[in-house]
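Removed from the display is one protein chain of the complex; every other protein chain stays in position.
First chain written, first letter: the chains are A and B, and each begins at residue 1.
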Amino acid sequence: MTTAEIASLVQGELVGRGDLTVHSGQTLERALETQLAFWERRPGVTKLPPTRAGCVIVDGRVEVDGRTAIRVEQPRSAFAKALRMMLAGRQPSTGVDPTASVHPKAIIGERVSIGPHAVVEAGAAVGDMSTIGAHVFVGEGAVLGKLCRLEPGCRVHGNARLGDRVTLHSGVVIGSDGFGLVFESDHYEKFPQTGGVEIGNDVEIGANSCVDRGALDATRIGTGTKLDNLVHIGHNCQVGNHVVMAAQVGLSGGVIVEDYAVLGGQAGIGDRATIGARVRLGGQGGLLPDKKLAPGGAYWGTPARPLRQELTRQASLSRLPRLIEEVKRLAARVRDLESR
Amino acid sequence: MTTAEIASLVQGELVGRGDLTVHSGQTLERALETQLAFWERRPGVTKLPPTRAGCVIVDGRVEVDGRTAIRVEQPRSAFAKALRMMLAGRQPSTGVDPTASVHPKAIIGERVSIGPHAVVEAGAAVGDMSTIGAHVFVGEGAVLGKLCRLEPGCRVHGNARLGDRVTLHSGVVIGSDGFGLVFESDHYEKFPQTGGVEIGNDVEIGANSCVDRGALDATRIGTGTKLDNLVHIGHNCQVGNHVVMAAQVGLSGGVIVEDYAVLGGQAGIGDRATIGARVRLGGQGGLLPDKKLAPGGAYWGTPARPLRQELTRQASLSRLPRLIEEVKRLAARVRDLESR
Partner (left out) sequence: MTTAEIASLVQGELVGRGDLTVHSGQTLERALETQLAFWERRPGVTKLPPTRAGCVIVDGRVEVDGRTAIRVEQPRSAFAKALRMMLAGRQPSTGVDPTASVHPKAIIGERVSIGPHAVVEAGAAVGDMSTIGAHVFVGEGAVLGKLCRLEPGCRVHGNARLGDRVTLHSGVVIGSDGFGLVFESDHYEKFPQTGGVEIGNDVEIGANSCVDRGALDATRIGTGTKLDNLVHIGHNCQVGNHVVMAAQVGLSGGVIVEDYAVLGGQAGIGDRATIGARVRLGGQGGLLPDKKLAPGGAYWGTPARPLRQELTRQASLSRLPRLIEEVKRLAARVRDLESR
């Protein structure tokens, strides 16, 4: 891509040469002449630091000293956009690897790539231009939209239905049985898990994360939602659109997470709890079963409280050892007054 | 299954027609005419809500308005039982997929199903009517009982011995090395892990959970125990019978969990700690190494305390900011008294 093309793509102001070609992105420190970098201004720094980058996307009025640069309002965002465009050209080769097991009754779209030792069972449907990596399993009846990317070793059971442009990283499991038990006098019996999983468009799920199928109804994940690695989504959870969950978050059964909520790493949510829209829950925060976090707020702690309140609690706890001493001294003084 | 057959199976009182046929289960709201549903009465509601379900399992004296229903004491349990029976008829096709690698010296029982690209090594034994999914690995010398179900992509190393009717969901790892280290002046050496894993009958283990082999002796999981997704069982743990662990629970090495204990999601247990029989430990609770939780109690927090005590601590902490103010005012009043 030429620097002029990038400037046009990100709607930025080009400074310097428009005919330079860059083919990938890198940090300012490590970029070479054929690479694009970006730089976000820090307070008090008015000059772009030294770099070998062929072109740098910068913000504001920073001095670029004759180097080729593109001025925008959001350099990180513009850089990401340019890099996505460069990578979009690099399609994996299409076609079905001869070692893959694709059932004759599977429905395979156009320009699909299926990697070595992948398994696509009968009645499964894979949308156009999707990529099925090595060792991927797509079970009987599963439906995948267009342009899905299933990285090596992920498993999509037959009860799952994925939208377009869904990315599943290695080791992801979609549609495993939910954890439904019935206690019968002295042991547990299984509550059969016969529901499905419905995943919207543009969802991305991190390595080794698990999304259980619903017990009877479906587990749902909305459009544009992003889950990090090792996340657990229990049966019948209803996760909204554009939700973000950091690594190792766990949702028990029937949890509702509304649109644009953000859950910090290792947060844990109890059965049937509700996370309101645009809630931000801090890392390791915990919500008890059936509780609700009101929309829009920031929360932290176990059990989760409004962030301000939780910080006040923590600060007051730090003062407690001193308070205990103070009360002791105060008691002595009162005793002294009483004995007068 | 006919409604009369279901009533007989769950020992319930049939109301309405006994000749209707239902072939699956669904929630009351979503059930169709050919489906079974269940309904648990809520306080103040005396009438079964509208539904298209062919038959509903209900409790108590609820009015069913001429619809076909079955009266029992525990509708959820009875529904689960009926549904298990309906599903039992649907056996997966048996036989070994031509792409599976089954060693000639593996011992394969009768009516076993082995899926595409599965690997069963020499000397491994798979019991009758077991199902080995796609991409499953069963290592040299591993022993599986009858009617086991290994979902696609789980790994059973050669040191493992599973009972009958054990279900492993996708991505489960049984018999990986324990985390045993010896510090040698400036680096760690491995303490060799040569023990095994012994898993009892009717155990179910959730997706991407891991059970490490013992260091020298075995890691054990008792009969009827159920683990949810992403659970970690360290080397030499001794987990009893009918234990329940929710998702993302972690047991360090040598932990003892006695019968019927229930561990909430993300609970973490330190080395060689003991969880007494029938203990209930709340989500995210933590137990320090070598500590014990007495049988039968409810516990919560990190470090785990009796639930009542933990709730009192949390409630008192909420009052602390106000207490600090009170002590300040009290000190002023004492100063005032002293200056008189």
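Here is the rule we use: a contact is a pair of C-beta atoms (placed from the backbone, for glycine too) under 8 Å apart; a residue touches a chain by one contact, two chains touch by 3 or more.
Model, not experiment: these values are computed from the prediction.
Only one of A:Lys81, A:His103, A:His187 or A:Lys291 touches the absent chain when the whole complex is considered: A:Lys81. Although one chain is not drawn, the whole complex shows that of A:Gly224, A:Gly253 or A:Gly270 it is A:Gly224 that touches it.
Residue A:Glu338 is the one among A:Asp19, A:Asp65 or A:Glu338 that touches the chain missing from this view.
Contact residues of chain B toward the unshown chain are 99, 101, 117, 119, 135, 137, 139, 153, 155, 157, 171, 173, 176-177, 179-182, 184, 186-192, 194, 208, 210, 212, 216-217, 230, 232, 234, 248, 250, 252, 266, 268, 270, 284, 286, 288, 302-303, 312-313, 316-317, 319-320, 323, 326-327, 330, 333-334, 337. Annotation for chain A: contacts to the undisplayed chain at residues 24-27, 30, 76-77, 80-81, 83-84, 87, 97, 99, 115-117, 133-135, 151-153, 167, 169-171, 202, 204, 206-208, 224, 226, 228-230, 242, 244, 246-248, 265-266, 283-284, 314, 317-318, 320-321, 323-324, 327, 330-331, 334, 337-338.
Rule of thumb we're sticking to: only the chains that are shown with their structure count from here on.
Centroid to centroid, with C-alpha atoms defining each point, chain A and chain B lie 26 Å apart.
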